[in-house]
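One chain of protein is taken out of this complex; the other chains stay put.
Then we have subunit A:
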């Protein structure tokens, strides 16, 4: 690790002020990706701005037909939240299956979303639930937010403050874990909101999280696992590595989508 200065602002506003002032500063929002990278000397920010003390970035509330989660809310807090469990149980289930207990108690939803690791779980939920990402300067739809591998629409100096999830009628997630890292080799989030159905896939796309329109069309006709019988995701644009080549990953998208629908429909 190289030397850096450490800052612990008390509010998001202070954090934004520091971020604007410090060159090469990085936001610390859990640090489960950033800190190991710094230890390996692969990242060398001059300053770390730890959002851990920003009370205004924490907490979960229900606002009308939405569940709003503060950016610095940990995965464990989302998983255990009575509000989330009641309103969008599939999202709580997803949070309860991120990483391991260490990760779930340090990692945050804002950190995960801002990092946009192509094998992270949350991006699939945000995309399928059509969530809104609120920053210190604006609001962004999930579709426009995730722009590529580890890339988002966030601009310099911009900090995610909260994420707003519309409450849907049915939703759930299924993932096939990478045997070694236990990240999502393929993760599929399905959500049914009125007549609309969204299917979002993480872990598999060459350019990150994406929607699977064929599955959405099939599920719109009938939201049941059977509707996906015989439907195959294309291996085009799908990631390949030593753990899973594109063909296997594409196959698993179908298997996981079915599993997610089964879980969402209680079957």
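Details
By our rule, a residue touches a chain if its C-beta (ideal position, glycine included) is under 8 Å from a C-beta of that chain, and two chains touch if they have at least 3 such contacts; residues count from 1.
The definition used in the following text is that contacts and distances are computed from a predicted model.
Selecting from "histidine kinase", "Glycine reductase complex selenoprotein A", "Monosaccharide ABC transporter membrane protein (CUT2 family)" or "Xanthine dehydrogenase, molybdenum binding subunit apoprotein", the unshown chain of this assembly corresponds to "Xanthine dehydrogenase, molybdenum binding subunit apoprotein" (UniProt protein name).
The residue from A:179, A:194, A:230 or A:266 that touches the chain not shown here is A:179. Here one chain is not drawn; of A:86, A:151 or A:245, the residue touching it is A:245. Interface residues of subunit A facing the missing partner chain: 1, 40-41, 176, 179-181, 183, 242-245, 248, 251-252, 255.
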